[in-house]
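Heads up, one of the protein chains got dropped from this complex, but the rest are sitting where they should.
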Amino acid sequence: MAFQDTDTGRPGAAPDPSPGNRGDGATPAIELRGISKSFGPVQANKDIAIRVMPGTIHGIIGENGAGKSTLMSILYGFYKADAGEIRIHGKQTAIPDSQAAISAGIGMVFQHFKLVENFTVLENVVLGAEDGALLRPSLAKARKLLKQLSDEYELHVEPDAKIEDLGVGMQQRVEILKALYRQADILILDEPTGVLTPAEADHLFRILDGLKREGKTIILITHKLREIMETTDTVSVMRRGEMTATVRTADTSPEELAELMVGRKVLLRVDKTAAQPGAPVLQVEDLRVVDSQGVERLRGVSLDVRRGEILGIAGVAGNGQSELLEVLGGMREGQGRVLVNGEPIDLTGTRSDARTRRRRGIGHVPEDRQREGLIMNFYAWENVAFGYHDDPAYNRGPLMDQAAIRADTEAKIAKFDVRPANAWQEARNFSGGNQQKIVIARELERNPDLLLVGQPTRGVDIGAIEFIHEQIVALRDQGKAILLVSVELDEIMSLSDRIAVMFDGRLMGERLPSETDERELGLMMAGISDTGGDHDIAEVERNLAHPSGDPHKES
Amino acid sequence: MDKMPKWADVLLIPLLNLVLALVVSGLVVVLIGQDPFEAMAIMVRGAVGSTYGWGYTLYYATNFIFTGLAVAVAFHAQLFNIGGEGQAQLGSLGVALVCLFVPWPHWSLALAAAIAGGALFGAAWAAIPAYLQAKRGSHIVITTIMFNFIASALLVYLLISSLKAPGMAPETARFPEATRLPFAQDVFAAIGIDWSRSPLNVSFLVGLAACWLVWLLIWRTRLGYEIRAYGQSEPAARYAGISQVKIVMVTMLISGALAGLMGINAVMGEQQRLLQDNVLGAGFVGIAVSLMGRGHPVGVLLAAILFGALYQGGAELEFETSVPREMIVVIQALVILFTGALDNMVRDPVSRMFLRWGRRKPTPQPAGD
Amino acid sequence: EPGLVIDLGGKFDKSFNESAYTGAQRWVEETGGDYMETELQSEAQREQTMRRMAERGANPVVVLGFANTSTLEKVAPDYPDTKFVIIDGVVEQPNVQSIIFSEHQGSYLVGMIAAMASETGTVSFVGGMDVPLIHKFACGYAQGAKAVNPDIEIVQNMTGTTPAAWNDPVKAGELTRAQIGQGSDVVFAAAGGSGVGVLQTAADEDILSIGVDSNQNYMHPGKVLTSMTKRVDNAVYNAFEMGEEIEPGINILGIQDDGVGYAVDEYNEELITDEMKSAVEEAMEGIASGEIEVHDYTSDDSCPVM
Partner (left out) sequence: MDFLTVIQILDSTVRLAIPLLFACLAGLFSERAGIVDIGLEGKMLVAAFFSAAVAALTGSVWLGLLAGIAAALIFALIHGLASITFRGDQLISGVAINFLASGMTVLIAQDWFSQGGRTPSLSGTGRFNSIDLPGANALEAAHAAAESPGMGLSAIYWELLSGHTILVYVGFLAVPITWWVLFRTRFGLRLRAVGENPGAVDTAGVSVVRLRYAAVLICGLLSGLAGAYLATGLAAGFTRDMTAGRGYIALAALIFAKWRPVYALGACLLFGFLQAVSNRFNVIDLGLIEIPNAFVLALPYILTVVILAGFVGKAIPPRAGGQPYVKER
């Protein structure tokens, strides 16, 4: 069974049977009641209730892992809830699969896009919504409709382009068009701006406004309080799988939302003294990286990091920051010239690997701790040796000295307050924050001359964020050089002594935190470095189609 | 993210899978009009009911220990080596060359050289698929399948041309008497125990040593640590400076060498000459053995003995009833199917059961940060 | 209680093994005795199977096929009280009787028949595994054909070089087609289980075929010209009959001992003309008397007429 009453499931068709409606008498477009969902031992959603009025934009915020995506995926029929009910325009609706959600008029743009990479835009749009058993008529019809839609919403895309040749921004448009093509009147967007520059994001919000004016209902998930304040009508806050509040946006403030999100007062600034930069530790000249597909990911990057300073690299995900860290960390090869403490390091060949880098005094906190920084099925103590497992202190002859490693682990766990303090627990059974602490402890305790740090606080709760930031600043204050990459502008602004912005494999320029603001950095992140002049939308549009973006990077 | 205790994972689930495989095998026996209990009784008696049975059981088990370890070692690096068959064939060739062309004064020297020869040839046969996987990303499963066929073509060619003994059969000459390994009956007779004649020979001890060495390698050495890390996560291995090329190559070479060692048991221990097919599917049995043994040498040893018993019991079954030997192939297939491919059929409900059981009984939650 | 180890290819190969099996069955029917039987599935099992037979007390143990030679050489000394019989192979041990057939003589006869039946002047031979034993068939066949028609073309192919060649009817069929393409209209199959494919293809393509070992005339009535019979059944029967009393040494069975011959029955009566019959009978006498000498390929690994 798909779901009941398709014909009455349209806007305003049925009166809301439930009491407790708001005064305006309208039926909520979406109402969720008592939704619960667990993945094995993890309870992602607990007894969640939410209602969204038609023709409004409803925001959902919450920390990483709060359960936002899970909730929306349930509404879209991607996951099946363990308990709870869904009402669409007042009608109780079973949504066992996405087909049912689509029939109920729901469209969703996933955090990690769901596109077939080697299909064309057109094929992706018609997939699942074809008109008959034969393809050709469907495609012809879709082509016409697509043109109409893109004119109507300023969503221009090339229908015959292959997805793999499009930039992230373009791919997102395809996703939106997919939903519109299916005549969605409820549109869910899961962190749509995470991969967009501020200018691209502005364009998106204009489109959303247009959709709203047409009477469509929009749910917007984001981490960015500013976006919530500027675009939404109502907002819900999630924390640890629960819905902690739903308020009118007009009645709240960013501070209140932040507090609701993490459960206590938040201090976003880091206390630190001014930097005392010394001699350069890292000197990079004209660094280039070509990936396995032959795409140039770094197109000539030059930078310096000195003793006692933190250089922050800002940028939208997928513009080459990851590659920069990886090539410096010895995880991939590159061309150019890199000096560490004045001595060149190999960028290709057998001596360009991570082991050699560690010997040269380079520590590395990788962007993705679960994929790279840790072996999830190894015990904590095995992870503490990870990367340094050939350290003589950890070995006795050909065998590893497990007792020595465990003793070292106990010490690090105690110093970094890893909880639970159990060296025999497997990494996957630690919470995200504690996993990150294990990585940080391992890398910082080696006292590296240069520390590469990627997304140090991604998915980490606020308490741990403060601790991790303090540790990084402390390392700087010992006169070490730190290269920080983060997609969180806030983090970059508060931690860095200098900020460089990356776009499409190049550095767009450098700023001091005290002499710039988010607006200017945002423009640079869109590839527009000339801060004096006007910027037309066409320029942003061109950058949007750039195939350098990679939304799947972190999945 | 499962909350299943470790013992359930390494013991309960394989056992349940095995039971399922045996139940379905029993049904097959019923289907062909035989009494499964009687068949079972014949097999058990045939396999472990006499020193003769034990001799053959352990002889087969020795083969499976080598091929099972070969698959297991590769599995730790997430490499699925289904080329055990070909590697063992080449290993056999290596053993044969060593035995045929060098006049050994004593079997112990011959054995040492044969171990080297078998391992070397087995490893060499794994080297090309390994290299192609490491450097060119060619899927090792497909290349090793292809190498199995190429190996058997190569062996056929050698056995009908340069290595062929006078006579009509495609086989080499018999090895010199000095390369004959001591059999179990010889050893037991020396200490006054009466043991039936069987091909069980000192290679079994080499197999046991291989189990211990593999355990040491995987869980105690740096290389083993790197192999396991690489198998768990390739990007993490790169992050840690573990060379992908090195791990894939070294792991496959070890794996191929282990498979190649089978030759000392089958060729040097039993047949005393190289035949066209010495391996008899043991390379594939290794997959089942490794799956059942969960990749751990102790598990592999136990599973190898189980399969040895199955082979010997199956041979007796064929002798005493009209159930053809293919029954073992069916049982083997079902074991692979249930422990390998249909694992989740058992695992999901069991882990759900443990989850529910764990929820009911409030466990002390470790404090978060 | 005698024992029989049936070789690769199985007891219903319609040919060599089946002939042995028939002999054993005849012995059972006629004497009411019992025997042990087992079927090999692979090369490497030979030893275990032979030993098990001996250990279970089978006596004599009859093994079929030359491929057992080296294994029997190793096994026989371990069981001095057991008698072994090997067919198609020679093992010189005090407790082994080796039975050899004069296949070249039988093949000579069917070669003559083939040449007389052929209209195209081309006849052919499909052998199993490429071993001297099969060349012995081929060479006798060629000599017989040439004796009738010195200008006759003889095409010869083998299905392979390994024991798998005994059981590859598809390839044998393809070879037959190729020979037909080369003009052959009578094909002699000496290929164990693969021969089924030869006879089948010949019947499909409407040419004549000649079976081997057992009488295979019934398989495609009217299409199988005759069969070169090799009385493995008699050999097995006699071995079973003699029991433990069997004499060691080499026992050669030729035309005069009725060890080899050709088959005429209701399925091929119409194909075998009186002229053929008389020519063949004459040749049989000649061979028996030594007047006609058929060259044995295995004596010097060469064939003078090919």
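Order of writing sets the chain letters: A, B and C. Residues in each chain are counted from 1.
FYI, contacts are C-beta pairs under 8 Å (C-beta built on N, C-alpha and C of every residue); 3 or more make two chains touch, one makes a residue touch a chain.
Worth saying up front: this structure is predicted, and the values here are computed from it rather than measured.
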I'd like to know which visible chains would be in contact with the absent chain if the whole complex were considered. A, B, C
Using the touch definition up top, pick the residue from B:P36, B:G49, B:P235 or B:G340 that touches the left-out chain. B:G340
Touching the absent chain when the full complex is considered, from C:T161, C:S209 or C:N251: C:T161
Using the definition of touch stated at the top, determine which of B:L100, B:V141, B:A173 or B:L355 touches the missing chain. B:V141
Go through chain C and note every residue touching the omitted chain. 9-13, 17, 39, 130, 157-158, 160-161, 164, 167-171, 173-175, 177-178, 181-182, 193, 196-197, 200, 203-204, 219-220
Touching residues of chain B against the unshown chain: what are they? 1, 28, 31-33, 80, 82, 128-129, 132, 136-139, 141-143, 145-147, 149-150, 153-154, 156-157, 160-161, 284, 287, 291, 322-324, 326-330, 332-334, 336-337, 340-345, 348
Per the touch rule stated above, chain A touches the missing chain via residues 39-40, 76, 78-79, 97-103, 108, 110, 114-119, 123-124, 126-130, 132-136, 138, 178
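Rule of thumb we're sticking to: only the chains that are shown with their structure count from here on.
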Approximate Å spacing (C-alpha centroids) for the pair chain B, chain C: 40
Quick check on the complex: what are the chain B residues that touch chain C? 52, 56, 156, 159-160, 165, 167-171, 174, 197, 199, 266, 270-273, 275-278, 280, 315, 318-319, 324-326
So, in the complex, the side of chain B touching chain A is made of residues 1-3, 216, 220-222, 225-226, 228-229, 232-233, 235-236, 238-243, 351, 355, 358, 366-369
Complex contact set, residues of chain A against chain B: 39-42, 329-332, 350, 353-358, 364, 366, 368, 371-378, 382, 385-387, 389-390, 395, 398-400, 417, 419-420, 422, 428, 431, 433-434, 437, 461, 463-464
